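Here the complex is missing a single protein chain, while all its other protein chains stay put.
Order of writing sets the labels: A and B. Residues in every chain begin at 1.
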Amino acid sequence: MSRVGKIARRTFLIGSAAIAGGVAFGVYAARQPFDNPNLDDLPEGAASFNPWVIVDSEKVTLIAPHADKGQGIFSAQAALIAEELDIELDQVEVSFGMPDKAYYNRALTEAMAGFPLHDTSPTAERVRGFVGGVVKLAMPMMTTGGSTGVPDSYDKLRQAGATARETLKLAASRQSGVPVAELRTEAGAVILPDGTALPYTALAGLAATLPPVTDVPLRDPKEWRLVGKPMNRLDMVAKSTGTLTYGIDHRAEGMLHAAIKVNPRQGGALKGYDASAAQAMPGVKKIVEITGGVAVVADNTWRAFQAAEAIAFDWGEAPYPAEQAEHWAHLSGIFDDDHLNAEARVEGDVEAAEGEEVRGEYRSPYLAHAPLEPLNATVLVTDDRVDIWAGHQIQMFAEQVVSEITGVDQENVHLHNMFIGGSFGHRLEFDFIRQAAEIANQMRGTPVQLTYSREEDFAHDFPRHITMGRGVAKVKGGRVTALDVQIAGQSVMRSQMGRMGLSLPGPDTQLHEGAWDAPYFNLPNLRVRSYRTEALAPVSSWRAVGAGPNVFIYETLLDEAIHAAGADPLEERIRLMGHDVSVKVLEAVGELASWNGPSAGPGRGRGVAYGFSFGVPVATIVEVAATDAGIRIEKAWVVADVGKVIDPVNLENLAQGGTVFGLGHAINCEITYADGMAEQTNYHAHEGMRMYQCPEIRFKALENGAKIRGFGEPPVPPSAPALGNAIFAATGQRIREMPFNKFIDFL
Amino acid sequence: MRLTVNGTEHEVEVEPEMPLLWVLRDELNITGPKYGCGIAQCGACTVHVDGVAVRSCQLAIGDLAGGEVTTIEGLGQPESLHAVQQAWVEHQVAQCGYCQSGQIMQAASLLDFNPAPTDADIDAAMSGNLCRCGTYPRIRAAVKAAAQKLQGA
Partner (left out) sequence: MMKRTLWAPLALLAATGVWAAGETIEINPPAEGSVSTEEGLAAWGRIYEVASHPRCANCHTGESDRPMWSGPSYGKARPHGMNIRAGESRIGAEHILCSTCHTTKDEDWSNANAVPHAAPRVAAEWQLAPVEADWFGRSSVEICRQLRDPERNGDRDMLELAAHLDHDLILHWAWAPGGGREPAPYSLQEHVNDILTWGVAGMPCPEN
């Protein structure tokens, strides 16, 4: 590995200063594409023009390497390739392919350059390009996360399709003698001027001998057949018939099933155990030790669960405060210079600004990811090869982890990525992969499927970080004149990267994400400071990460200020907003909801909130009715600007789902610790939202943004403050802490 | 122990307290019914026993008492979709899809009992099925569409 590689691997690159400070690298090298991994085992007569397209005499295969945990990126990737390849989606086979650095995520580094994502100035773009180049050389990460699946794929996969198409045309030209310029392509075939169709499959052999045609211009979006139009997602029929194979559904000859019990005090030691009763239970094949716990291998998952329950354990203490109250007490004590993460934004002078003061303290609890498919992985270890069947979002790192455990070279460790039954960030973690490998390594030659019980899944989640916010706003003359926001929380990135053996020097931008970059440019006095701790429970990225808690804090404080100023919540936000794309989003949500102020009749209220995350401005209006039995959330209107819409139907689904996710957790959910253990053990205590609480949700997408953006996470942040603001409008009760059901009943 | 699943008879050697879910998934390799919670909180394991929705994680195989089991695979196949599955596809309901086998089995059972459910009926019948992705607005629409389709048929 190069020196740059070593430096960057040890000190993950964040911010332009770190890079500009001491690293030199070749622009040329950064621009070189990685080798096409498909060429390694390509059969005779098959052609692969780039890592995403394979054509043989039988079929056309598209590689869609981003992990699909429900967001629909599998179909989106296929559509982007097929758009330029001129093939229909029912004519191709689509595969996740095998992990390779050729599939590294180009969009992931965009947020690392130290500029807010709404800043698309030449300087910001130049630094982003620089950071991207360094990271590509040092640590090309194949990963799905940070709502980057679409932005990473958008140009790259259309280019892949176009390259393949032009190369196939060249082959057709060679075969037919007709100049390329007279050829066209349609439905998986090159069409000669006389109408003869030469299927791509028939051209594969010849095309394989030609150098791929590159530098093909991309089509004008006006010509698109697939992209931008409502799609039938490729996984929809399978997901509606129970025929889709998730990781948990993988079956192999001779496969055994494993269950684990690991210290429920996260990271605590295994001091002792007695498995004699479990050993004698039906179907139990073997009981093995793993890091921090014990695994039971049996012939059936349920039998493994039963036997794991029958083991008596002596667990060590938690390496963090045992009781929840201590966690909050700790956070309330870190608003000081010693814990300063960053003074992330300063405009004007919040202290000198004049006006009536509005103060608030806000809390956002720990939250479990709890995707419906429990964590699972199937691993087969032999002496010279390991196969893993599991859904994971950082595929090659998972392979590396397994390589380290088994001693098998990473190039012989193969992760077969599977469809994922929800993640919300949990499939960025490695515990379940590590444990499955530890078990299978002690059962060499036998495929072993580890399935977490739901209780184990809750106990060993790395939840969303708890956050405490303190804010002071000033209002004068019917306007908001100043916001001073302080946010204290655990560093998610340090916690998460620490488990990957990576360190994060400098501030964790997630601690002020969604607050420092909220483009209320017309607010004359603004300060955003964040404070960092790592002394609490281990935490992980939870859908929208920092923006979730931070937008709740920021937009609730802002709403309180607007109320004190006597202004209209939507109009004042529009006035303060200095970012045109966001202004249009706010205006559009007002139109969609026919906004006429926060009052919506007796006992009814409307609240609005704006959130900027992952480059996407989203505005949400929620309407509630206060009834004798509690608050009923009746309607929500959501408008977002994603730059360019790939599939309007799927986008609407994500908007609705993200809003449900945000609202449900805001009203119903928290993880609390007692005796070092999460008190919530299953969905009865942490359900998110169920249908009866789900409002009608209307959505509109705008396309004014300068860049295409991903939408898996951005709908989440504004939903909670929009709801809290609506409850205030309906009842006069201001709720500053989630979950709201601690303070008010919901139907 | 004998049981009939999707019209096929099977013989399994398991203890009577093993939940039907695990007999289906791990003994018979019928993986459409999903494990989500194990305590009737999520509904992902929903199957029909004698035509009625049951959480298969809560039904011990010894308590099946000769009941005929239908799983999502028995409701309809990709080439022969049940009206409810068809509505699910038309409304592009699924995100991660992991809950949808259970949602569809519950919806099919609801429509069998109540062919023209109101919104309140749907919210009452379907709230035992958890969807962590939040596809509820589309599920509601799909249930209504399926009801119309079935009534028109």
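The working rule: a residue touches a chain if its C-beta (ideal position, glycine included) is under 8 Å from a C-beta of that chain, and two chains touch if they have at least 3 such contacts.
Predicted model, so just to flag it, every value in this text is computed and none were measured.
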Among the options B:Q58, B:Q77 or B:Q148, which residue touches the chain absent from this view? B:Q58
Interface residues of chain B (partner: the chain not displayed): 16-17, 38-41, 46, 52-55, 58-60, 62-63, 65, 106, 109-110, 112-116, 121, 123-128
It is residues of chain A that touch the chain not shown, namely 681-682, 684-685, 687, 690-692, 745
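Please note the rule applied: only the chains that are shown with their structure count from here on.
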Within their complex, state which residues of chain B touch chain A. 14-15, 18-19, 21-22, 25-27, 29, 31-39, 41-42, 44, 71-73, 75-78, 81, 85, 88-89, 92-101, 104, 122-124, 126-140
In their complex, what parts of chain A are in touch with chain B? 69-72, 230, 232-233, 235-246, 248-249, 251, 257, 282, 299-303, 305, 370-374, 419-424, 451, 453-454, 649-650, 653-654, 656-661, 664, 682-684, 687-692, 694, 696-697
